[in-house]
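Structure first, commentary second.
Here the complex is missing a single protein chain, while all its other protein chains stay put.
For reference, chains read A, B and C in written order, and residue numbers begin at 1 within each chain.
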Amino acid sequence: MAVDLNILIGGEAGQGVQSIGLILSKVFTRGGYHVFTDQDYESRIRGGHSFCRVRIKDTQVQAISESVDLLVALNRESVDLHEKEVVSTGLIIAENDKYAGGDNKKIFVLPMSELAKNKAGNPLTANSVALGALMAITGYELELLQNVFKDHFKDNHVLQQNITAAVEGYTYTKNNVKSSFHHQVHAREDTHKIVMDGNEAVALGALAAGCKFVSAYPMTPSTPVIEYMASKENEMGLAVIQAEDEISAINMTIGAAFAGVRSMTATSGGGFCLMVEGFGLAGMTETPIVIAYGQRPGPAIGLPTRMEQGDLQFVLRASHGEFPRAVFAPGTIEEAFWLTVKAFNMAEKYQIPVVILYDHYLADSYNTVNRFDMTTVTIDRGLILGSDELNSIKDYKRHKITPNGVSPRAFPLAGEPLVVTDSDEHNEAGHMIEDAETRTLMMQKRMRKLFSLRQDIQPPKLYGPKNAGSTLIGWGSTFGPLKEAIDLLHHENISVNMVHYSEIWPFYKETMVDIMAHSQHTFTVENNFTGQFADLIAQETGNLVSGRIVKYDGRPFSPEYIVREFNKMGG
Amino acid sequence: MAVDLNILIGGEAGQGVQSIGLILSKVFTRGGYHVFTDQDYESRIRGGHSFCRVRIKDTQVQAISESVDLLVALNRESVDLHEKEVVSTGLIIAENDKYAGGDNKKIFVLPMSELAKNKAGNPLTANSVALGALMAITGYELELLQNVFKDHFKDNHVLQQNITAAVEGYTYTKNNVKSSFHHQVHAREDTHKIVMDGNEAVALGALAAGCKFVSAYPMTPSTPVIEYMASKENEMGLAVIQAEDEISAINMTIGAAFAGVRSMTATSGGGFCLMVEGFGLAGMTETPIVIAYGQRPGPAIGLPTRMEQGDLQFVLRASHGEFPRAVFAPGTIEEAFWLTVKAFNMAEKYQIPVVILYDHYLADSYNTVNRFDMTTVTIDRGLILGSDELNSIKDYKRHKITPNGVSPRAFPLAGEPLVVTDSDEHNEAGHMIEDAETRTLMMQKRMRKLFSLRQDIQPPKLYGPKNAGSTLIGWGSTFGPLKEAIDLLHHENISVNMVHYSEIWPFYKETMVDIMAHSQHTFTVENNFTGQFADLIAQETGNLVSGRIVKYDGRPFSPEYIVREFNKMGG
Amino acid sequence: MEDKSIYTGIQPAWCPGCGNFGILQAVQRAFAELKIKPSRVLMVSGIGQSGKLPHYLKANVFNELHGRPIPAAIGAKIANRELVVIAVSGDGDGYGEGGNHWIHAMRRNHDITYLVHNNQIYGLTKGQASPSSDLGFVTKTTPDGAPLPINPIAVAISCEASFVARSFAGDVDHLSAMIKLGISHKGFALIDILQPCVTFNHKNTYSWYRERVYKLEDGGQYNPDDKMAAFSKSQEWGDRIPIGVIYRKVRPVYEDLLPALKNGPLTRQKLDPLPVDRFLNEFA
Partner (left out) sequence: MEDKSIYTGIQPAWCPGCGNFGILQAVQRAFAELKIKPSRVLMVSGIGQSGKLPHYLKANVFNELHGRPIPAAIGAKIANRELVVIAVSGDGDGYGEGGNHWIHAMRRNHDITYLVHNNQIYGLTKGQASPSSDLGFVTKTTPDGAPLPINPIAVAISCEASFVARSFAGDVDHLSAMIKLGISHKGFALIDILQPCVTFNHKNTYSWYRERVYKLEDGGQYNPDDKMAAFSKSQEWGDRIPIGVIYRKVRPVYEDLLPALKNGPLTRQKLDPLPVDRFLNEFA
């Protein structure tokens, strides 16, 4: 039987919902399964309601499902709020059967606090009791949980307490659960896959790409990127500095890049607003920088811990004046890694700012992925003059006009020649100018880089039949839900395919023109209000999509939701 | 004979080129003519090269011309640089005939410095000598110059010196000029028109609209807006504060608007970059503010004292997340006044941020206009609860959800009820929320305001035949050159018309759809590289224009340039 | 006893035991004792745990962006001088992101009160170092230890803030007294509030502060009108931390500079285009 098990863990902020999610993801990944786990939490540190959804499949999984098989309720509110999502054959694990009116047949009462306190000797191990119980209910191997615990709990005493707690939960459940749970899962061969979230993938991508300098100001959802990178300062020979504000962060990043290292910053919408002028400065001075931009719902502070894709058009047009940029929007955790590596390469090859535009959903969702093969990571720093070459040039010109617009780069002190650049319009030597001719040539030089950059852009991914009645179009983190929606629609025998963009700008137009010519109906699927990608398509191709499926409540799409909306639109 | 006289005055920064331009504009306006005068100067205070072009017509004029009838050269460089623009029957007024190789037949040698020093007793009156000479050459009434001097020079002694200088220049010229100048102009009846530049028009518009609070940080080209407004603090009961930076400026503006007054800020691209987060805050908190945004060439510092229309798409998409805004781009000095008034009305009626997107060219060009009739200025503050109404409400809700999305506004201390708002997503009462339902309703509420706002948007202006083979499409400050280009093309018997947008967002789509359906060829004409308005048309209508006439050298279009480009495109 | 119930707002979302509760109580008590009606108060806060404060009491509220409460407070005060305007920041919000507004608002001496919940950490974003984190403080973003912190008291004195005080969230009596003084002061009043963050700052705890703070009022010989003494006092941080009014100076407020404010609040001035007609003569 195909495995598709959905576990929801709910509780207050501070109760450890997120670490249960992570531990479960690892436990099942080690047993050869694919896991996708998302996070839903409020902008507070204690109290309120948070939950995470762990989905376990025997094949690749990149989206959550709306129906829950097992609900682990760490408090009453979790039952109240999520009970209705539990399937008829599902189970609710809770401390108290008075929850939800007290007559809920699905509730399996697990005395988590009691077992934790009295048996494991530490009330803080209640979550491990629940984890043990989950192993028992699903019939999964307890050893794998204990295994993961060994990596998770650094302190041996605490580790032992948690192992005891898990065993207690396991045993208690084996002894007390009434009927066998509908969905039994047994460990398979360990395929040595790993589990990580989008932030970690971006951070690892940046480390692999040789990023040596990070300056940032904390902002949800991207703060963990810099926190992770900071933890590797020593091993990677990397400097991470928390700036006093985002303006400083981007300008430090630019200063470091100008001096000669790969450098980046990370932020979200509000922080990027403050970086916009610096973004243009990178464009004007042709300084390669990378910005990891984790979107969350706006405008302004919006919903700080939730997801949206509302900043696409802003990023495409950010800063006054015109200059080339690249915008990548990874669709999966794997892409988050590889596109971050590519971002650094494109930034240096074309001497432009590059944005990795992801969002809270991708940032904070765990997924089972293959280990990235570091031997296949390429580092292309573009045209950089070494000291010999440099010293052989009498007058080095930082902004030399060339056929493809890219000027050979040099760094201060790499040789004797001086490196000069200016935020004002400048001549080839980097000095401020006023005349119309130089201005025109310099605009052309910079914008010309877009032609070559275009050649380096990968086409969007197609999924489903080449020709279909309808096409669903997405970008960024909707990849997983969209792909699964296509599968669901195919089960309903609907002729539909999908196009997904993760390299957004420069826009790969050809595919879209082709699709618009062949599909009867085209629908964009986006987490925003206006349908910003649909606008982009119209702008670039002169074609309007048939419909825009949008969602702007701060929560991600489920495959089921997409299917319902598609059907409503008569797609 | 129709009057179309073009005078170019060139010199170093600090030599008073700009005031000659202003004085001439007034002199000819008082004599019943229409004048258009532009400015070209470098980003320095002394030295370098600057010039201004004064065009005098007996009918309305809103663009400069490429050919020069009279060149007043305050230094040698002005001859070198502008000689070739002078028509064959033209004249060059210069101190020294050695300029330009010394054998230039067009040069009329005027000993400006000598006459200023020896006859008028003040070397600083050399420019007035030149002005007197201009009166003599063109046959214009010297009294009108003396008249303008009386208003211009506050100090009586200085005034007398300048009057003497002008008379000396006049007499010397009458006595020494070889042949009669081809273009004689005589004063007509004074139509009591006035002369002003775009900055002044915006400032006056804001004052007329009842703006009570301005916070800004100086930035070319919009600094004169706040300087002018500051000069009226006393008379208008207005507070002008120079902030420490642009972030502070926009947030002060928002704070004042929230507290209950009409308020605005003024900036250019670099400053607006720093305001982008606050711009979104105004959107989120539904606080009405007006931003006077004078464009100059970017990216980054770019060309600080020059013109571009490169920021349109940036302004349309600025700030993360989505919220309604209005963007107006006046095409003429008159529109700069009236659209500023309208900006305040729309801002308050819909509780949104409104941008007046103009540019250095409009900001710094003088034009003859009718006196604005203040009795026709309407002030519409939208839905504001007075203290009685307010006190009769138990729980005032700042963000009440209403059919058209506009919530009745109230100000702190206007009554007992409290006014609460939040940069986080909030409920009707203004308190932070986390739930999907409220979020969705609030997004809809805010975005719904666009529907009514659309009704208040005026269609673009059409010029020329309703149906024509080709259509030239422009926006903002290109209005004048574009209109004259149409006239020139009509003289060549070309079937062409023009559409000009000055109320840009929300986009008035219908006209454009109609034009695209009727014209064989459509060409956008814009001062930027990529053709940003063409992108907007594609996005909104799904139609691509046939061609994009662009210019991005920091200098405005001339009518002749547009005609040449149009012809090249085979339009 | 004062009745604080009229100042009760929505349910706080802070961690149990958070120092912010003490600040909330102190503000409510100050309002009650000064008998200020909620409708006369405008609280402008930034983003952070501190930024939530205004929602938890009753007042007009503008919850600003991160780092920006001061400018909006200034704008509102100039628009309507009859409002009691209080800006609220955290140490990150006020001394980090908003540092530029802070130093310039002090020198210009706007007539607002500024409460800074100084927990020496970024609370809302889960425990990064703040500009006031102690030297060497280790967090995920400062694995090598935080650099020398900002000294808000010293900076305020050097910017001629006209009222500079420090207090402690664990001492509601003292804090509410300081807030009352700050509100009553005409000019910019900074109140730096030592605020334990029980979740992320395990160094500067209630007991850490309690062992160190002492009141300048006690002893009775400290003179906050003496700038040099104040600067010297501002250098004390470690075993002993002074709380109380550290510096005070009567000087003109910015709002008094503005001629337009002489005729009452701007919010009450008429909007009339007609006077503009005479300006047009300048352009003839």
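Methods note: a residue touches a chain if its C-beta (ideal position, glycine included) is under 8 Å from a C-beta of that chain, and two chains touch if they have at least 3 such contacts.
Keep in mind the model is a prediction, meaning the values are calculated, not measured.
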Touch criterion as defined above, residue of C:37, C:126 or C:227 at the omitted chain: C:227
Hidden-chain contact residue, picked from the options A:88, A:156, A:234 or A:455: A:234
Residue in contact with the excluded chain [from C:82, C:144 or C:211]: C:144
Residue, one of A:159, A:187, A:261 or A:513, that touches the chain absent here: A:261
Selected residue (touches chain absent from view) among A:93, A:243 or A:357: A:243
Interface with the undisplayed chain - residues on subunit A: 26, 29-30, 151, 192, 194-196, 200, 204, 207-210, 212-213, 215, 232-239, 241, 243-245, 247-263, 277-278, 281, 285, 341, 371-372, 374-375, 377, 379, 381, 411-424, 430-432
Contact set of subunit B toward the excluded chain (per top definition): 14, 42-48, 217-220, 223, 226-227, 230-231, 233, 240, 242, 244-245, 270, 300-301, 304
Those residues of subunit C which, in the complete complex, touch the missing chain: 96, 99-100, 103-104, 107-109, 131, 144-145, 147-151, 154-155, 157-160, 227-228, 231-232, 234-235, 251, 254, 257-259
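By definition in this document, only the chains that are shown with their structure count from here on.
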Averaged-CA centre spacing for the pair subunit B and subunit A, given as whole angstrom: 44
Separation of subunit B from subunit C, taking each centre as the mean of its C-alpha atoms, in whole Å: 41
Subunit B, residues touching no fewer than two other chains: 247, 277, 281, 285, 422-424, 432
Junction residues of subunit C - those touching two or more other chains: 47, 63, 65
